[in-house]
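Omission of a single protein chain aside, the complex is shown with its protein chains in their original locations.
Right after this comes chain A.
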Amino acid sequence: MSTPPPPMPQQAAAAPTWQAAPGTSYSSPIPVTRTHLGHALTSEWTKIKSVRSTLWTLGIFLLLVVGIGFLVAAQTQDADFSDVPYTIPAFFGLILGQICLITLGVLVVSSEYGTGMIRTTFTASPQRHRVLTAKLIIFFAVAFTVSVFSIGLVGLMTSAMHSGSSNVSWGGTVVKGALYVSLLGVLSLAVGSMLRHSAGAITTMLGVVLVPAILPAFLMLSQSMRTIGEKMQEYAAPNALARVFALDNENGGGGAQLGLLAGVTAAAIAGAYVLLERRDV
């Protein structure tokens, strides 16, 4: 840096000294309170209800589950329900409807990365884990409520149309079915948080759902791979849902499948938390 030329009087007069104001630091008259998870939950609730992707995905989910459920219920006879629960028509809708929840789960977090909103969010709440926790809770609550409502509606509709033909209790299938698709959505949210890219995360999740359903057909061809293929088929998402809805009664109502999904989801959530704290936004 060059040494300064001798200052001219006309500029020396105008030079203010910014150091002249130390200790006059501003503090807001309104007391600053410590934030907690409750704040993040209300914020995430505002977020999820104020974007159209929520309306679209949940609207289509309802349409698929209730619509297909109604069509199936209308096309079946009373005798078809002799040893299956009344919620069985919802199963067909859920096979497609789960994709809506996967999409919403991914979008809840990845849309923030896509738009840059995440930087605003993490500036407003540098406690990143709290934001992710709030997202997981709010999304799970919304997805679970909507799927319980739709599966329950299909169950009620079917029982009204084919009254007295089934003696299998169907209350448990409503909860387990809703839990299964909601967990799939939560897994998507965790995957979305790790991949930070909408299309990438949705495609990954479709792979997770579809590959175990299709791959066994090829694995079965070879003798050595046969057991792997059978296991994969047993735990593939469509099959797991079928177990949950007691289409296949001998294998205990899909408890193992739900357990596996819960385990995978927990692992993904743990991964999401670790990456969230480490990575730059």
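Criterion: contacts are C-beta pairs under 8 Å (C-beta built on N, C-alpha and C of every residue); 3 or more make two chains touch, one makes a residue touch a chain; residues count from 1.
Note that in this section contacts and distances are computed from a predicted model.
Missing chain, UniProt name from the options "Carbamoyl phosphate synthase small chain", "ABC transporter ATP-binding protein", "Heme exporter protein C" or "DNA ligase (ATP)": "ABC transporter ATP-binding protein".
The chain that is not drawn here is touched, among residues A:43, A:173 or A:257, by A:43. Take chain A: the residues that touch the chain left off the picture are 1-11, 14-19, 21-22, 24-28, 30, 32-35, 39-40, 42-44, 46-47, 50-53, 111-112, 115-127, 131, 278, 280-281.
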